[in-house]
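After the structure tokens below, expect a handful of questions from me.
A single protein chain has been omitted; all remaining protein chains appear in their positions.
For clarity, chains are labelled A and B in written order, and residue numbers in each chain start from 1.
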Amino acid sequence: MKLTRRDTMAIGGAAALTTILPSLSSAATPVNELVMGVTGGADAASTGISLTAPEIAENGNTVPISIDAPGAVAITVMAAGNPRPGVATFNFGAGSASQSATTRIRLAGTQDVVAVAEMADGSFASAHQTVKVTIGGCGG
Amino acid sequence: MRRFCASIIGRKLMKFKKLITVVVGALAIPFAAIAGEDSQLTVEGQLMVTSVAAPAHMENVDEIFSGWVFRKDETQALQMDDFDNPAFIFIDKAIDTFSKVEGTAGKACVSCHESPEVFKGLRASMPRVNSSGELETIPELVNGCRTERMGAEKWKWSGGSMAGIVGLIGLQSRGMPVNVNIDGAASSTWDKGKELYYTRVGQLNMSCANCHEDNYGNMIRADHLSMGQINGFPTYRLKNAKLNTIHGRFKGCMKNIRATPYKEGSDEFKALELYVASRSNGLTIETPSVRN
Partner (left out) sequence: MAAVAAKKGRKVMAKGVKARVKVPKTADVGEIVTLKTLISHKMESGLRKDSDGNKIPQSIINRFTCAFNGNTVIDVKMAAAISTNPYFAFDAVVPEAGEFHFTWYDDDGSIYEEKKSVKIA
């Protein structure tokens, strides 16, 4: 079949495209640094907090996430590759039945979402997960 | 879900792909890896029909699928609960608007229409030809009321107020099968809509069919191409976090292929709306749906 110039350019362009937005690694804050920022330098246990986020986000504008850390006083959520890493800090009061919450966040590109829980006894726990953020169809 | 995969793969193997569609096909990712495992959409306890035999007028497709089917698990889940569905914040606003007095006649929608529930069934058969022989759409009915009976100003076709009210009216038909008439007085407009659907336009020289008939189920970059059904419109798109209207989406799609879009409310878009709606005859109205 005859290849038109448009076809060749289109195929070449498509091949060059990555379907997944690469992580903004030069701009991303290291996960460790973000965790230390919350703990003030103290170590954070890797158990005791769970972070639920999609492996691939349908759209970076609205990404559903959940965090759960039984016994936590507060949970801080950060996005390592966003222009500003801070996402939210959840403070749990006496009226809460669990130290968990679900929300929807914006992610600028593929990156690590980080959650750090401050426990009632002053110790910390952290979890993180890479969320792939994709380029959409024709118009993004 | 397996049945769905088999039908897609079978259809693809049999069909010869035009070269221009290789651009999209080259990035094809196995459908099963992306699709949600629950193939059933229930909303507030009601089961929606998200796949059904294609209407007789569709020659190239055996089965039609709602856009819901093509979205990731998390997005699908958002539509299954009326609280988690972010569209409802705009429905709530529309309920307020329904009772808001506007215009020189000192009336609100509720002055003549007892409650939004009186519109049950309307959305399922729109657009339709009226007694004057013209094809009418819901926004035109709304603006007709506003200008002629309320003495109020027209709303923009895809502005927040109109999208909300059209969503509220559409919600009253949720769960009912799409049943758009394409015969009789509607048939010449329907033919025009069909021609528009299959005509290539724009710098990328693509027609609606190139993506939504030839390549549904494939990936366009990392987006999962749907059949372009409108049974869930107005829809809450994650991309812009608001209700999107049918003509608004048509306009966006045309811009995406670098064509000069027809105007919202134009004869072209109205004819296209009729044709595209008829491609979903048999699916249930899902308004307000949640999409990418």
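The rule we apply is simple: a residue touches a chain if its C-beta (ideal position, glycine included) is under 8 Å from a C-beta of that chain, and two chains touch if they have at least 3 such contacts.
Treat the numbers as computed from the prediction; the structure is a model and nothing was measured.
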Given B:Val52, B:Ala77, B:Ile95 or B:Cys145, the one touching the chain that is not displayed: B:Ile95
Residue among B:Gln40, B:Asn60 or B:Ser115 that touches the chain left out of view: B:Ser115
For chain A, the residues touching the chain missing from this view: 61-63, 79, 82-84, 86-98, 100-107
Touching residues on chain B - with respect to the absent chain: 44-46, 82-84, 86, 88-93, 95-96, 115-117, 120, 160, 168, 171-172, 174-175, 241-242
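Definition applied: only the chains that are shown with their structure count from here on.
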Gap in Å, rounded to a whole number, between the CA centres of chain B and chain A: 32
Complex interface listing, chain A residues touching chain B: 1, 3, 6-7, 10-11, 13-15, 17, 19-20, 54, 56, 58-59, 61-62, 64, 134-139
Residues on chain B engaged by chain A in the complex (per definition of touch): 19-20, 22-24, 26-27, 71-75, 77-78, 86, 205, 211, 219-223, 225, 238-241, 252-253, 255-257, 292
